[in-house]
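Only a single protein chain was left out; the remaining protein chains are all shown in position.
Going by the order they are written in, the chains are A and B; count residues from 1 in each one.
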């Protein structure tokens, strides 16, 4: 952390990119830049959160996100407690708020919550004084995924303003798409969403995005493409045509990339379905930054954990109105 | 730890409050008092168990108790290994004693065991030389829950002698009730148990408690009430009338509290069933210490982990007869 400037971080929680300003997001990205360098060192650990406890409270299974937060917290020297709902007292009928207040009473410092209901993280954050980080709530937001996407994009291109980014896939059910749209548009990125018509949510254009159901159109001017995972294992996808048909019509392949900008950046939040939404050649090809996204995800989550814990350090408990001045 | 007195802790294990003297319990409560202060510090960690390994061996799912022990052990700088039985070799038919001896052979220091059979912790403790802490065995005992209940009561009232405490709920199947009765009566607390007649175990009066099936009677003179969770999800509760009927007859509500002592302390081991054994108004009200119990649980478990590990440090392996002199 070589830069010296006085910054304001005003949030107890990270609930969604909708609620952050461009300056908030830039602060997180700049801090993540510092942490990203640490990840290339031999000893990849810093004592920033020593003595703090981070609880991963997961109501949906998600190895990727849980492990990424666990690694990020441990790199900051925090203690990590994993709670998966299947084997927990939640089954016995305890409410999310009661579970949250119990975790607060354990004197934990941060709850990282993944929940299948939109708004779950926000409700929880209002009911506890400790920090809540949204690790994905229903179809609402997945802010740390979008932050790592934006971080990766900024790192690759130098600046975000004026870029064209296309998001391809099941936009209707995607918290990743929503968080990306909230975040990218704050930086003046022009966002296009591309999906079969039934997977485009009504009134999405009000978020300031262009819509197309033509993958070639989505690729034409794009500086970057963010390919979403098609979750054919979901019940409400049963009515959908076959995976092969999806691949033919929307799959991101080398042939399609040939007609796009030469340096187009290919992103995917993972886990990838080879031969469904993306071909293996593209996933493993020169334009793909998919694995860099994973590494950057650690740095971004370290930054989020760091900043929300800083707010707590000041013992300012006024929810959502906290202003924290810190030098970093 | 400001006090200086020579104390004796004579136990390799913590199996139940039945087997502890009043002095033993006071030592644990006094030590917990010291640890409780640490929990309000910014860095909530002490190096007391650095290099020690605590194994959470859970044959029943219990997020609350497992997490509480995990947090307590990590606050003492111990390494923690979680073993849940569902995904373990126990399925393949290994006996509890063999599993215990294997954990001992891993050079772990403390086993925290939760088991659905009464006596499981005691059997295990006899078969290994390392410390065993009973985290709940069948309907037998749940000593750390009772210790945190007693700790909370003492903290709130200043002294235990002469208090009236009523325990309300499924006494017949409750290890929490049994451990509370063993512990409280050693301090001269007058205990009343209150439940529908079918949920009062035969000969419970021999434990030195009064019995009633009238909730108002149980509340009348009580300085504190300990409300047990009604586990309607259990098979042997199928014959029982509806949850609503239980709530009407035994639920702890504001109306009922109005007729009790003004400062009555309301406790619950959690997780609470709102509208079953307790109303939301009471659970969240001024008399409730339910969340304080959770915090105190960390301090009490830190004290138990600390003392059983001290016994081991002296390398005195004579089971159940060990005397350890320590200054704290």
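Going forward, a contact is a pair of C-beta atoms (placed from the backbone, for glycine too) under 8 Å apart; a residue touches a chain by one contact, two chains touch by 3 or more.
Source: prediction; values computed, not measured.
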item: Residue among A:119, A:270 or A:285 that touches the chain left out of view; value: A:270
item: Contacts of chain A with the absent chain, listed as residue ranges; value: 39, 42-45, 61-64, 67-68, 70-71, 74, 84, 86, 229, 231, 233, 270-274, 291-292, 294-295, 298
item: Residues of chain B in contact with the chain not shown; value: 50-51, 53, 55, 79, 81, 83, 87-95, 98-99, 101-102, 104-108, 313
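Throughout what follows, only the chains that are shown with their structure count from here on.
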item: Centroid distance [mean C-alpha coordinates] between chain B and chain A, Å; value: 40
